[in-house]
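Note that one protein chain of the assembly has been removed; the remaining protein chains are unaltered in position.
Naming follows writing order (A and B), and every chain is counted from residue 1.
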Amino acid sequence: MIAICLAIFLVVFSLIVYSTIKFRKKADDNQEPPQIYGSNQVELAWTVIPILIVVVLFLAAARVIHAVEDAQFPPNTIEVTATGHQFWWEFQYPASAQIRCPGRSDSTSPCITTANELHVPVGAPTHIVLLSADTDHSFWVPQLAGKIDLIPNRRNEMWIEPHDVGHYVGQCAQYCGTQHAKMLLNVMVDTPEDFQKWVQQQEAPAMVSDQVAAGRKVFETNACMNCHTIGTIAQGRFGPDLTHLMSRTTIAAGAAPNTQENLTLWVKTPDAIKPGCLMPAMQLDDQDVTALVAYLMSLH
Amino acid sequence: MASATISVPQSDMPLSANLRGKVGMWCLIIAESAIFSIFVVAYLYYAGKSLSGPTPAQVLDVPYFASICLFASSATIILAERALHRGKIKQFGLFWFLTLALGVTFLVETGIEWDRLIYKDGLTISTNLFGTTYYSLVGLHAFHVTVGAIGLTIILLLTLFGGVKQEHAERISVFGMYWHFVDAIWVVVLSVVYFITR
Partner (left out) sequence: MADAQPMVPPLAIPQEREGTRPFVQVMHDWIVTVDHKRLGLMYFSYGIVALVVGGIEASIMRAQLAFANNHLVSPEVFNRLFTMHGTTMIFFAAMPIVFGFANYLVPLMIGARDMAFPRLNAWGFWMSALGGVILYFSFVGGFGLYGAGSAPDVGWFAYAPLTSPAFSVGHSTDYWIVGLLISGFGSIATGLNIMTTILCMRCPGMKLGRMPLFVWMNTVMAGLVLVAIGPLTAAQLMLLIDRYLGGHFFDTQAGGSAVIWMHFFWIFGHPEVYILVLPAFAVVSEVIPVFSRKPIFGYNIMVAATVSIGFISLGVWAHHMFTVGMTSYANAFFVASTAAIAVPTGIKIFNWVGTMWGGKIIFKTPMLFCIAFLCQFLIAGLTGIMLAAAPFDWQLGNSYFVIAHFHYVILGGIVFGVFAGAYYWFPKVTGRMMSETLGKWHFWLFLIGFHMTFDFMHIPGLLGMPRRIYTYEASRGWETWNLIVSIGVIFQALGVLVWVFNVIRSYFKGKIAGSDPWDAWTLEWSTSSPPPDYNYAELPVIRSRRPLWDLKHPEDPDWKYE
């Protein structure tokens, strides 16, 4: 396809350059050139050939479209539902062949709910259902697949089948508001073993430790729990699920690495990292912030 | 280049400048049709998709009387144009007034229908998708009828003051084209709203 375009370019460009050079008006020549009005044969030639090229391109494209959009999925496909939010990604994994959901009584709710970092096993297809909670977004990890939009009140879907283990970066590709630029995607393609380890970690209940009880109390008594879920302690849906926050390498949808310093800055002044994001500054005093961050950092 | 020395065969003559009015009005009709088409498409697309609230079958009655009035007004305006073409100003004025009266009746009927829909059936533009698309489409049409009625009134007043003469027949018929267009749109709206999707 690129080859055809390049070929067309070289042919036509050479013709332009050639005619510019060969048919320059000489300084002393004041006679008009032969006044040619056209040529039906030439017109036919350069109509028919482009039509043929276009037909070939269409057939090639149609084949790929069909292969991608109408693909059938084998039983070992991982299912993920991605919901776009302003300005973060929610990922939910329902129960499937590779995700067992031990101890889960409610079969309708997803096994795993996480945010911003997607883990998939290498070598198996992952089928991603795309929804949106607010406005339009687009899921684009260039090295894994083309992009498909997440549109409210519409169910879209796509699939990926990575061949190499690694960390793939992408980001939202449909303007969704102020912080569209910092709505990054981090896709971790794991070996099957690493993937199972990650699944087990995600399915584990939230860590409860007395050492960070003060921080947990800060979380519970402030408005944090209105937006964020942590295990069964809090059930907020507007912000990312924090149950296994420390399993992620970044915070704020890739806006900053997941470190104590950044978590502290984020909780105190989200606008310092992501100006215009929807997380409010919670107006906590420094002592509360320190305790809270200690609690957050316990959420493995 | 002097016009006297080159004679132009009739086949080489372009369209006459006298056709400006008609051609211009056709252009306006095309542009307006484009706008209406989108509202019709929205209406069709959202038909049956309201999440709640009254449905067309529940609250819409076919506005037979109003439609007959509007279609009749197209006939009366043709009669008016013919009268003016023959120089019969009084007859022209009469039919012109009839056209206006029929158009205003259509608007009044629409108002009555909307009054019932809003206060009795509880359907407003914000009730549901049906309400939004219905009032927008029918309202856009009614707006165009209103504009036409204003034009009809102005011309009627000019006629009453003796300003409209036989030589204006061509211009009057250009306005008539607009009125026919409004009527044609009603054919589409009537079919789509009151028959096809009800």
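Following the convention adopted for this analysis, a residue touches a chain if its C-beta (ideal position, glycine included) is under 8 Å from a C-beta of that chain, and two chains touch if they have at least 3 such contacts.
Keep in mind that what you see is a predicted model, and the values were worked out from it rather than measured.
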### Query
Taking the complete complex into account, which shown chains does the hidden chain touch?
A, B
### Summary
Touch assignment to the omitted chain, from A:S19, A:T191 or A:T269, lands on A:S19
### Task
Decide which residue listed in A:T77, A:S138 or A:Q202 touches the omitted chain of the complex.
A:S138
### Message
What does the interface between chain B and the hidden chain look like in terms of residue numbers?
### Response
1-3, 6, 8, 11-20, 23-24, 27-28, 30-39, 41-42, 45-46, 49-51, 124-126, 128-129, 132-133, 136, 140
### Task
Kindly note down the residues of chain A that lie in touch with the hidden chain.
1-2, 5, 8-9, 12-13, 15-16, 19-20, 23-26, 29, 32-39, 42-43, 46-47, 50-51, 54, 57-58, 60-62, 64-66, 68-70, 86, 130, 134-136, 138, 140, 142-143, 145-149, 151-154, 156-157, 169-182, 275-276
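The criterion applied here is as follows: only the chains that are shown with their structure count from here on.
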### Message
So the centre of each chain is just the mean of its C-alpha atoms; given that, what is the distance between chain A and chain B in Å?
### Response
50
